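Structure below; questions to follow.
The block that comes next holds chain A.
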Amino acid sequence: MKRQSYPAKPSSVYFYGTCLIDLIYPQAGMDAMRLIEREGVKVVFPQGQTCCGQPAYNSGYDDETRAVARRQMKQFPGSEPIVVPSGSCAGMLRDHYPDLFAGTADFEQAQVFAERVFEFTEFLVHVLQVKLVDNGDPVKVAIHTSCSARREMGVADEHRALVQQMDKAELVVQDRETECCGFGGTFAVKAADISAAMVADKCDAIVATGCQQLVSGDCGCLLNISGALEYQNKAVPQQHLASFLWERSQ
Partner candidate 1 sequence: MTVSVEQLSERHFSQRARIALDNQQLRENLRGATDWLRTNRRASFGDDESIETLRDLGHSIRRRVLSRLPELLETLEANLTRNGIQVHWAEDGDQANAIVHGLLAARNAKTVVKGKSMVTEEIELNQYLEKRGIECIESDMGEYIIQLADETPSHIIVPAVHKNKQEIARLFHEKIEGVDYTEDVDELIGIGRRELRKKLATADAGISGVNFAVAETGTLCLVENEGNGRMCTTVPDIHIAVTGIEKVAEKLTDVVPLLALLTRSATGQDITTYFNMISSPRKEGEKDGPSEVHLVLLDNGRSSIYRHPVMQPTLNCIRCGACMNHCPVYARIGGHAYGSTYPGPIGQIVTPQLRGLDRGGELLNACSLNGACGEVCPVRIPIPNIIRALRHEAVSKKPATDAEPGVRGRGSQRHTMEALIWKGWQWGHQWPFLYRSGSWLATRLRGLMPKRMGAWTQVRSTPVLAGQTLHELVAKKRGQDAGS
Partner candidate 2 sequence: MQEVKEQTARNRILSRLRRSANEPIAFEESYERMQGVEWNDADRVTEFCLQLEKSHAEVHRVPANDWVATVKKILVEKQVRSALLPPGTPLGIELKNALVADISIVHYPDSYAEFKPQLFDDINAAVTGARWGIAETGTLVLWPDAEEPRTMSLVPPLHVVVLDAKQIVNTLFSLMTDEKWAEQGMPSNALLISGPSKTADIQQTLAYGAHGPCELVAIVRE
């Protein structure tokens, strides 16, 4: 569910990098932090953070997830907002931690923690209320909004609003924009054929827009779509939204 209200701009925030960004797209994490810092907000990146636990949780391994989740919560003491450059990980931290700890001694902590979690684009739009200046070249860009960003966090409009702040970028919309790209974590391996069919359709729709650039707020989807496009030799340059915004607004 979309967050109903937003706090005033804080003096400092925590940044939750996510494991995919950590290992594969670290630049996206750096760019997201720079965007926040440029607005005069201090960003703290606790070195003890690892993974939100979603892969194990979605596979049904709740005990293993709790062990990791408890450790994550410990890394973020205090009451500062926690900004997450991924709808999927933010959804896990905000929507699923309270469920995961329901009936345990950590439930209250999980609830308080969840309240502090913000997806990166909603934080930029509603808390920092950024007004970005586009210094980039004209470009035709398509957005793929992850299913968690769209349905759990309700931030599809925020993704779009930020791209539209780039006035030299022309936004194009692919057919069946709201349909899943077929990533779904272990789904891509456990139901590989179905996932392959889904990502093939997604790639076709994106290529058909004639876009020169694909952006997404989630690196899982990016990894999936760009991997498939590359495999088909149809590579469309792709970036995390944070990098797209940072590079163009410098």
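Keep in mind how these were chosen: all candidates are chains of the complex that A comes from, given by their letters.
Note that in this section a contact is a pair of C-beta atoms (placed from the backbone, for glycine too) under 8 Å apart; a residue touches a chain by one contact, two chains touch by 3 or more; residues count from 1.
Computed from a predicted model, the values in this text were never measured in an experiment.
Trainee: Spot the contact partner of chain A in this complex among 1 or 2.
Mentor: Candidate 1 is the one in contact with chain A.
Trainee: Contact residues on chain A for candidate 1 in the complex?
Mentor: 17, 19, 21-27, 29-30, 33, 45, 47-51, 53, 55-62, 64-65, 67-68, 71, 75, 99, 147-148, 150-152, 178-180, 182-185, 187-201, 223-224, 227-228, 230-231
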